[in-house]
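Quick one: the structure is below, questions incoming.
Here the complex is missing a single protein chain, while all its other protein chains stay put.
The block that comes next holds subunit A.
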């Protein structure tokens, strides 16, 4: 049975093996830190850093660092949000297809916006946003719910209790709603990029079915406000 870290079994710091193996483990020793890929963070001069950042730097100098995953790169074109969305769109590990769909979506958004730009009168030209990345980020932000519902069972009955959501959960829900919306509620012949670009543009303007779903969730949470005291965390 392969032990978690096979390298360096003699040295105490590297060879971390718990007495009992938990189900969720990683090949890295827990002392390994996450890599920082952006070039700008290394070019800051020493004086501009705060106390915390200085401590972080010293810690990084002593501890080993994990390898950067293949989806992460320091180039201008790699965006962690876009990679997360691509991974969620991926089916059966077909990253090539997911990535091509994503790039076709961004291209479609750009085309539609450029069309609108060239047709618009002079004074409105500045308000039209052409950068697909900006539209993507703004649309995701608009789709994120603020509060969620969780099932709590009390005395045999299950209540839907309003609960605050973490940032990760909000982002995940926004992306999941967008993808399910595009996969299920479309005409049989429309392709994914087309439908996705349509949804993203609507979400950017705070319209569309995904925003409606977010509002429905908020209304349900507001309606169940009475049960908020059931939450114990």
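FYI, a contact is a pair of C-beta atoms (placed from the backbone, for glycine too) under 8 Å apart; a residue touches a chain by one contact, two chains touch by 3 or more; residues count from 1.
In the analysis below, contacts and distances are computed from a predicted model.
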item	value
Which of "Small ribosomal subunit protein uS9m", "Elongator complex protein 5", "AP-3 complex subunit delta" or "CIB1 protein" matches, in UniProt, the chain that is not displayed	"Small ribosomal subunit protein uS9m"
Touch with the omitted chain, as defined above, among A:74, A:190 or A:206	A:74
Candidate in contact with the missing chain, chosen from A:35, A:80 or A:164	A:35
Options A:95, A:110 or A:169, residue touching the unrepresented chain	A:95
Hidden partner interface residues of subunit A, rising order	1-3, 5-7, 9-10, 12-13, 15, 17-23, 27-28, 35-37, 39, 42, 55, 58-68, 70-75, 77-78, 95-96, 99
